[in-house]
Each structure stands twice: as structure tokens, then as C-alpha cells.
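To start, I am sharing the structure in question, which I have written as C-alpha cells.
Complex shown without one protein chain; remaining protein chains in place.
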């Protein structure tokens, strides 16, 4: 056991190293010094207190979206619609935040609650059709992303636009703010929410009867059905939960960082989260680390553009290379294995 | 009535054909991987790479055709990486596909910056676009309907001609048959000495070929320029169509036409004052509705099943049971 | 004074107006040998503040040009935290008194463009390639206030100069999809519009190419687009970001420190202008030219009030 996981971890590390090496070659090719680029990245990600907080700030939405993805994956559901749920959750939280004055604390909780509800509601139709008619949820959630983004744009610009200025809603009331953790950073309790969710999810999956059922539904649905688990309902619930967490991610961003909803404010977090979860092989705890890794890369890249001549897209390229080489798992997989074997996720 | 005339006319159909072509091409590409049992969510990236390198090639060689070739080669390179990782290393195809999409986005921008010194778009700069094909005599034959068959860039024709060719390919050629078998029942292929690896590589590369063509069409045919992320979700749309068509060329065509029509139609709706953001959701909502409706329809239907069971009862034994009367 | 150092930050350097700003910055760099840093914000709101801080903390930039309304919030926060850092906000005026504003009157230019298009459309078949649709078109990128401002000016101009001509407007919902721009423009042309004005970045390129494909007219925006479809581009509404940044940097280099306040770039200062394409100009009827000059003058004199979109 120990040996296996050790091999897996060292496999990951070597894979990352291989990707960084390839990245270095590319950096050389665009005429920059890899050493300088990587040092700047490190400095940008962990250089000082503020930078570390910035990295954690970047990590937060990726982590929460990652947990949303994990929950779905555990129950055999591929929620590619986290992006859309995040947008709707973000908008819903903002709406409660600016339109309904409530006492402090309660206001924030109400806003988060509506974000959760919005996320869950947005995935409800795909989830229903998946559970009832086995409609592929990958497609329906991908497509509903586009609708969600356009819809929130519509709400923002046509219904709730803040007078003057950019396409955004009016600012939310301070009573709905998610409190910050440090005064030198926008880092807020969203990170804690993310960590609690991750550990909570891991515990629930491992130590509760319900979690056992969900895991079985995900890995062997016919067996679960045979064992008396209501597979359809469980699938529906899992997608709904995943969507709810996706919505929460949006709520956290709105209440913790932006304090208003901006049209198109966070493209790609849903996908980042999904990839973080997939690289972590669906494990919520491992997702903490993959999300942190992505967060650090992103935050580091912000300094990169200022301090070196390299463009941030280089980091996108390196990030993609890392994902590719980790996914290849060059070391831990045996090559001669039959191709006929089952795959973990099949469509 | 006048509104309807303004909405539904030959121009709309021509527009539908134009909007359909790129999605159709990339979806037909994806048909190879879908049939071979690979879920290829990386179509978007292959298409984008194809579009970018087609423009590069066109600038460098001064020839639209060589440009297209460059685009195809680039998409093939992406497809090859995809195949190596997914087929040989058995990496998760969703992770690899998404990562290749990210890579294509980052790489085209980085290269654009490195080569042209700017981000954003490449316009002019000596890009040679594909010519429009005017079919001789078509106007005399068809009158105002001529715009339905004449005046498109060559790759549009390629896209539509590819549909029957693919039908033939899957039904009558060996490779097509193997691709289907490998996707449907890999154990069967393996047991017969059909190399799953090889077939999946070939399917991935064929997919790259068409995705590259689709990309090249976007940047040299549909319009003549490259811009960041110009594939604009068409690859994802193709993936959606692939899932509900299961990669069957005719169903792919139907799905793409539906989508292209919704797109073209909704663009026209805007001129009647509907808010753009809502109108723009139309194609996606149409696709979603189709998806849900199709799966709803696939649900067991009482009439069909009763008919079938009665038929079987009649053919198997003489005394029909209560089935006809008690459909569950 | 030692070398002037300038940074510019935006998510739109890739698109029309951004391109013209980059052109101005580069020209300043060649002419004055300044230090220049371009930072692309990308499109994630979460990143902006960090990027501003990274620039401000470097403490090396005399001026930081900022373009894009979505950056306003972060900009205001950071400028409060770094009061010594001078920021130039391009394309708008905020309520922060410590900031430098470079404001453009795109509605004025669009008004003129609308008037031109309207009058030519009203000519009907007297003018080559014009049909009897009595309509002109507009393709916007996303439906956001800045773009609405263009549309507003365009509509008012058309109404002013040619009351019978209808304006059909559509939005692509994205700045990155030229294919969609092309389809939108073709839809407009199909519905009788003969001249389409685009304010849609790369999406708008598709509009220009569509005008060539169906042999109608288009009007470019931000930069001179007459070359993209010769013979089919009527004019370009230039929004001279290049002039704005160049002038400000020039002042700075020549020792006139740019101070807080609003610098307006409008018809009067040449910050916006409508340039009729050279190949078209000779064919424009004299009455149109005359009327156009009158309109420009009326705007300059303040006789024409152009309502701004909110």
C-alpha cells in the first residue's frame, strides 16, 4: 500500500519535473531565461506574506470548484457545468447582497444560501434528465454553461445594472461581506470554507453509510442497485450537491472578493477546478494540493508579466504541459497492458 | 408575414449552410474518435491550432492551399499528442483533451506575440484566403436559389460531401469497420488481432485531419484572419452533437444543421429588438432541448412496446396473455 | 529628469482601440526612448488588483495607463493605497480627483459616421451598391455601455441627417468571433441594410470581410480599416488612443508633468474623427460632404447635443 502511494507520488513529481523541463525549453525559445522566469514565478507565488495570501486567494475558487467536481465524480457524475453554476451562484449572492438589506451575518448566510440554491437549481434539469432518462450530463452541463454566462450577463446589464460605469450590479452591502482573514489581502473565509468542504467531503465519503452508497454508485452502479441503493436518486442528489458547491464557489467569490457581480467575471474557474479534481483522481484531500498548485502558478504568473518579458500565456502553456505529463503518469502505468481494459470514466 | 419573409428565406438557408460547415467538419472528425471509443473533448484545441497555423502557412507560402495544409499538419500534431497520451499511456481523455485545449489557446497567443509582436488578431499581413467557388451554370438553373449551392469556399463542399463518404467508410471499408469494432467491443478486436492501439491512433489522426480542416476553414475560408480563441466553442458544440448522434455521420449532419440553423436564425432575430444576450442563448437552448427531447423520446413508449409484445405473443404462442391490456 | 518609464495595463490591447493605444505607446517609445511595459490583464476579475499592485510596488513607472471599465474597482483601490503613483484612466472619467483621465467622445465620431451612412443610404440607387432598403446597420461586440455609446451616437447622427433611414443594430456577444460577425453582417445586409458600422474588435473584422463578400459597405472603427476591404469600406471612425497616450507622454518627457484632471479627446481635438476612405471619397456627392461639414461644425459649436448612453 505505502509503496504504491509512494510510487504514485514520486511519479507525479517526476511528471511535473518533465513538464517544467519542457517549459524551460519553450521559455528559452521565446528568448527568456528559464531560471529567471521560474524564480519570478516562485517569488510571485510565495515571495512574501501578501504573495502567499494572493496565492491562497487564487486557490480558493479553484478548490471549491474542484470539490464540486470531486463530489460529482465520486457518484459517477461528470459535472462540467461548474462554470455556469459558479456564475449563477455569484449572481444570486450579489442579488441578495445588494437588494435585500438584512442584519450582518444573516445577510451573508442568506446570500451564500441563495448561491447554493442557484447552483443546485441550475444543474437540476440536467441532473433530472440524467437520473431519469440517462441523458449524458457532460454535454448538457457544457451547453448550460454558455446559457448561464449569457443569462447572468443579461441580468446584470438589462435588469440590475449599476447606474453608470461598467457592466456590473450595484455593490453589495457590507453586511453581506464574507469576512477577510488578513487586512493586507483580499483573502477571506472562502478559503476556510473550501478546506472544510474538502476534508468534510473526504470524511463523508469514507465514514458514512451515505458516502459508501455514493461511492458504490459511482464505481459500480449495477452492484449498488442490486444492493438496494437507489442509484437514480443518488445520482440526482450527487449532481445537485455538486452544482450546489459550484454555486457556493460563485457566492464566495462575490461576497468575499468582488463585492458585486461583474459580467463575465471569472471565466475558466469551473474548468480549472475540474482539472484539479481529475488530477487528484477525484480525491477531495488531494484536490487541496492540486488547487494550491494551480493557484500558485496563476498568482506567480501575474508577477511574471510585470517583472520579465515573458507573457502570461507561457504559464498557460506550462500549466497545460504539466497537466499532460501528470496525466500520462509515465512511471506508474504499465505500457503493455491490454487496451481492451476498462477506463475509469467512460462516456 | 413580412416579418416571416424577412426571417425565413434563401439567405437564411445559405447562412445555415455556412454556420453549419465548420461545426460539421469538426464533428465529423470527432466521429472517428467517438466511433473508436474515445471521448475527444480536445476538438476545440485542434481546431484552434488548425486555424492559427493555416494563417501562418498562408502568410509564409503565399498560398491558401499550402496554408490549409499547414493548419491540418498542426492539428494532426495535436491529435498525435492526444493519441500518444490517451491510447499509449492511457491517460484520462477528458484531462488530456481539456489540457490540449488550454495548450492550444496559450500556444497560439504566445506564438502570435513572438512572431507578430502583438496579441489578438492577425489581419491582412498577406494572408491569402480560399477562393469562393462559383459553380458554372448554376445561376441559370436555380435562379435565386443559386446561393444554396454556389459561392461557398471549397471546404464547405468538403464538409457536406464528407457525410456520405463517411457513411460509406463506416459501412463498407475495413478501416471504418475496425474503428466501429474497436469502439463498441474492443475485446473482440483484440481477440482477432486487430490492433486497438493502431486503430485508435488512426482514428485520432483522422479526427485531427478534419478538425484541422475545420480550423483552416474558419481562418482562411469563412473569413480571412486569425483571432485569439476564434474557435469560440464550436469544438464543444461538436462534442455535444457527437454524444447525441453517437458519431453516426447522418445524425451528426442532422445535429449540426439544427445547430447551424438555430444560430443563423437567432442572429436574425436580434434585428427585431430581442435582447442580444437572450437571443444568443438560442442555439444552446435548442441543443439542450434536442438533447433532452431525444432522451425523453428514447424512453420506452407504451404504444410501441405493446405493439411489439403483441406481435411476439402472436408469433410465439397462441394464447395471448394480459400484456396487451396491462402495459406497465 | 532621467528616463521616463511608462506602463500600460488592459485586457484589450488585442482589439481595435487597444491596438491604437499600443501604436501610440510604441511610437512614443521610438521617438522618446522611454521605458515601456505592457501588461495584459486577461479576463479574470480576481487577477486585476494583484496586477495593479505588482506594477505600483515596482515604484518605477511615472505613468500607468489603464484602459477598461472592468478595471475601475481595482484601480481605485490601488490608487488609494499608492497615492504617489500616477494612473491615467483612458476612456472615461471617474470620481477620483487624484487621477488623470483621457476621455474620448466616441459618440461624436459615431454621430458623424451615422450621418454619413444615413445620407448615403438615403441616396438609394443613385449611389453605387446602395439598394432601396433605407436601412443601415450596426454590429456591436458585447452589449455593454461603451458600445451602446457608439450605437447611440450612430443612431442619433443617422436620425439627424436622414430621418427616413432605419438603424438595425445587433450584438455578437463576443469580441473574438469574426465568423459570427460576418454572419451578423450578412443577416443585416440581407434585410436591406447597405452600410454596416462595426464596433466589435476582431468580431468586427468579420463584418468588414462580409461587406466585401456581398459587395456592400462597412464602416470601420478605432483604427483606419480602409485597407481590409478596399472599395467596400466607406469610412473609419477613428478613436485616436494613439494620439492621447502620445501627447501625454510627450508632455511628461518634455518636463510638463501630467497632473490629475481630465483630458478630453473629441472632434475638436482630433481625438475622434471620421475618415472617409480615399477610394470612396471622390464618389461622395457634394451635398453629403457639405452637410457633413455642417454637422461637424454644429457639434463643435455645441449646437448639436448628443445624448450619452448610460
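Just so it is clear, A, B and C label the chains in written order, and each chain counts residues from 1 on its own.
Operating definition for what follows: a residue touches a chain if its C-beta (ideal position, glycine included) is under 8 Å from a C-beta of that chain, and two chains touch if they have at least 3 such contacts.
The definition used in the following text is that contacts and distances are computed from a predicted model.
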The complex lacks one chain in this depiction; which UniProt name from "ABC transporter-like protein", "Simple sugar transport system ATP-binding protein", "Dihydroorotate dehydrogenase" or "1,2-phenylacetyl-CoA epoxidase subunit PaaA" does that chain carry? "Simple sugar transport system ATP-binding protein"
Which chains here would be touched by the one that got left out? A, B
In the complete assembly, which of A:100, A:212 or A:289 touches the absent chain? A:212
Contacting the left-out chain: of A:33, A:175 or A:230, that is A:230
Quick one: say which of B:13, B:65, B:149 or B:177 touches the chain that got left out. B:177
Chain not shown, touching residues in chain A: 1, 206-210, 212-213, 215-216, 219-220, 222-230, 336, 338
Contacts of chain B with the missing chain: which residues? 168, 171-174, 177, 180-181, 184-185, 187-188, 190-195, 300, 304-305, 308-309, 312-313, 316-317, 321-323, 326-328
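We adopt the following convention: only the chains that are shown with their structure count from here on.
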Where are there more C-beta contacts: A-B or A-C? A-B
Rounded to a whole Å, what is the gap between the Cα centroids of chain A and chain C? 36
If you average the Cα atoms of chain A and of chain B to get two centres, how far apart are those centres in Å? 28
Enumerate the residues of chain B that touch no fewer than two other chains. 119, 275, 277, 280
Could you say which residues in chain A touch two or more other chains, in rising order? 150, 153, 157, 311
In the complex of these two chains, what residues of chain C are touching chain A? 7, 37, 39-40, 42-47, 49-51, 53-55, 58, 69-70, 72-73, 92, 142-145, 173, 310
Along chain A, where are the residues that touch chain C in the complex? 44, 50, 54, 57-58, 61, 150, 153, 157, 163-168, 186, 253, 257-258, 260, 262-269, 298-299, 302-303, 305-307, 311-312
List the residues on chain C that touch chain B in their complex, please. 13-15, 18-19, 22, 40, 140, 143, 168-174, 176-184, 186-188, 190-191, 201-202, 205-206, 209-210, 213, 227-228
